[in-house]
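Working notes for the structure below.
Missing here: one protein chain of the complex. Every other protein chain is in place.
Up next, chain A:
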Amino acid sequence: MFDLTGMTALVTGASGGIGSAIARALAGQGARLAVSGSNAAKLEDFRSQLGGEHVALTCDLSDGAAVDALVPQAVEALGGRIDILVNNAGVTRDNLAMRMKDEEWDQVIRVNLEAAFRLMRAAARPMMKARFGRIVSITSVVGQTGNPGQANYAASKAGLVGMSKALAQELASRGITVNCVAPGFIRSAMTDVLPEVQKAALTQRIPAGDLGTGEDIGAAVAYLVSREAGYVTGQTIHVNGGMAMV
């Protein structure tokens, strides 16, 4: 089950905590990857850890022209095909809405939402030709529940869900599925910086009693991109230990 041998994938934000776990999960199931990130050295380091015949493609997702070039680069590097796109890269610029700067809003929307749209638009073309494709975007529990200080981030993550549902309807007849995975609180660089007191308070709200791991997210993505998940589209899998049941 869920064998990805012979499939190729582009994963953005692949050198981060959740992104690297997603990349490992897909590579572990046999997919050949183009891993993308903004920090060339960190990305190359991760690619060499992955081993195999995976490729690294540095890309600044706040640069529209660079984003538009990324899918064609991946297709070329992966031997002319892209079966899987995972929009994982995301940034936060937290601030109370009343204090939020235009740049903080713009940066988050541009990287988290607009780049994902540009990549989907570009990937849809080769996927339509192949009559097969799997697109998964990593959203967040916060896109569903909101979170003070994250008006920009919550908007971008909720936006991914609506956008994915629209695209899912456009592309379903061509064998392309479009879904989301919504992590709750996951052990990562983003949550490591939280004070212990806050982590303890957070954990109390999670029925499972602990933060999740990148592997929990990787497993959900590996399912959605598999051939077996072909009848699942326009959905969001919430991976959050029960902290929000939607």
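Rule of thumb we're sticking to: contacts are C-beta pairs under 8 Å (C-beta built on N, C-alpha and C of every residue); 3 or more make two chains touch, one makes a residue touch a chain; residues count from 1.
Convention: contacts and distances are computed from a predicted model.
S.K.: Quick one: the chain not pictured, UniProt calls it what, "4Fe-4S dicluster domain-containing protein", "Acyl carrier protein", "Fe-S cluster assembly ATPase SufC" or "NADH-quinone oxidoreductase subunit B"?
M.R.: "Acyl carrier protein"
S.K.: Per the definition of touch given earlier, which of A:Ala69, A:Ile109 or A:Met128 contacts the omitted chain?
M.R.: With A:Ala69, A:Ile109 or A:Met128 as choices, the missing chain is touched by A:Met128.
S.K.: Determine which one of A:Lys42, A:Arg81, A:Arg174 or A:Lys199 touches the chain that has been left out.
M.R.: Going through A:Lys42, A:Arg81, A:Arg174 or A:Lys199 one by one, A:Arg174 is the residue touching the chain not shown.
S.K.: Name, in rising order, the residues on chain A that touch the hidden chain in the full complex.
M.R.: That gives, for chain A, the contact residues 125, 128-129, 170-171, 173-174.
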